[in-house]
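Removed: one protein chain of the complex. Kept in place: all other protein chains.
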């Protein structure tokens, strides 16, 4: 088992709650209320801005050029591609760029993003990766699973979102992250330190679940 | 008006929501369910650990020795006094030290504390102060108000808490912080920057309200 | 006068010492001992790795997406282009990649780079820019001046270096930085804060002079 697989086993309840959250299941079945998805998408835009900062922190914290390049890929993916993709998808449902950029961050958005940034700043590269992993690798797992299950849902309005994360581009990025995370772990992880890394991973999963729940709550 | 007064006026809705939150009012009337208070107190203990880190960040970020000493007072107040006070108050209601130290942080606890730490790390000393101010100065205002109103409530079980924040020690610390915040503002605040500082203050107020709400929700 | 021009006037002695250092003049006349240039080039490679971290810090510290993109350009320029250029130029003089990557940092290299990183981390974006400016903008000024003066030196062995910094690519990057620096200053610079920004600029100039001197000392 690599480090990510080990963490998934040890944080199984949190991982299940997060990756099989009602929001995710309704996204897969196409039954998620549009209001929920739109609320999520705007918050996810604000989330990504902070995640670009977290990847930039990865460059700052990297002891080796190869690590710097890994983090740079993450920054580029967000600033050069994903932010515009969000604006485009939002546009399909009539939301304008200004509306998205001027939205204010909900508490769950702040909680997860600032947790990652602080975990990374106060710890080392492995701590940063452990806090990022549930997002980066969870979306890849969710995307692939919903894609496979989706043959029964021919006209899912959220197909574009599923394709994005099930697609080769994102899956490749996630595979690269998983291997990089494992390599870092091989270098610096000790038995005594593992519970702390696991705790970061568990908290990040929990904060991801809160983030989905924020989406679901948008209709209430 | 000094900087804190100006921010209170411009963030009046958020300030009211926070300082007159139902949790606060019930604390003052003594009608707050004990479960709510206990839940709050444990989370506040975890909160203070992060706040000690935020004050330490203030030392790190200080360009002058006098600023360093201001932040050091904050660190000492927490590590040398307040944490033990919390353990003591918790002890009155039968909670043991281990129970408190091993509790896990709720989302609102993480959201506010990590927001402050990130605001401070990514910005300068003024940004850190703006994010700390609602907590430091709001508790002083709440303590004083509840104390004054409290003559009607002779046997308030939460009197010890009210006294703590209405007392000379805490009021003096808050006065010092308010003057220090104002001095920093005089040095580095520009008209163009004010909206950003206000936004930090507003968000911090909002995250404080979420923190009280977490306490209230503990009975549900 | 924009902010950079103002700082150059107020730090005129330090600016002159740096941009007209004997190392620079000998580079322009082609009379610089090759040993000096090679030593400089290897240290500059190690310097650039730290500068990529400083630009990454700029992304982390940026309150707006537009600021993030400015910093990202700096990171890309180094990680995607300049590091390889250094390896290539070094290769012309028979130095191998391993020799460069495994070199150890001299004190002046550590002094300047860590000063920039700490100024940026402890302050805000303007502080980071003020510490970066002498390098980014000084090299552009030096490159342009040596290029213009260079018609008398037809076979300067350091022509490739001069062309690099006098060329459109680098000059455009520097122009962008200068405008960005000025915009940040317009937003957040106060009269009371100016001496501190000037001090960062002066120290960075002084540390650049020490860096050239390290190159000159390489023959001793």
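In this document, chain identifiers A, B and C correspond to the written order of the chains, with residue numbering beginning at 1 in each.
We take it that contacts are C-beta pairs under 8 Å (C-beta built on N, C-alpha and C of every residue); 3 or more make two chains touch, one makes a residue touch a chain.
The structure presented is a predicted model; accordingly, all values stated were derived computationally and were not measured.
Across B:69, B:96 or B:160, the residue that sits in touch with the chain not pictured is B:69.
Across B:22, B:79, B:153 or B:173, the single residue that touches the chain missing here is B:79. In the complete complex, the residue from C:5, C:25, C:88 or C:118 that touches the missing chain is C:118.
Within the set B:56, B:85 or B:198, the residue that contacts the chain not displayed is B:56. Think of the hidden chain as still there; on chain A it touches residues 60-61, 63, 121-124, 127, 186-190, 192-193, 196. The set of chain B residues touching the chain not shown comprises 49, 52-53, 56-57, 59-60, 62, 65, 68-69, 71-72, 75-76, 79, 83. The chain not displayed touches chain C at residues 53, 105, 107-108, 110-111, 114-115, 117-118, 121-122, 203, 206-207, 210.
In this section, only the chains that are shown with their structure count from here on.
Taking shared numbers over all numbers used, the chain A to chain C interface scores over half, which places it in the same class.
Inter-chain spacing, taken between the CA centroids of chain B and chain C, is 43 Å.
In chain A, the positions touching at least two other chains are 53.
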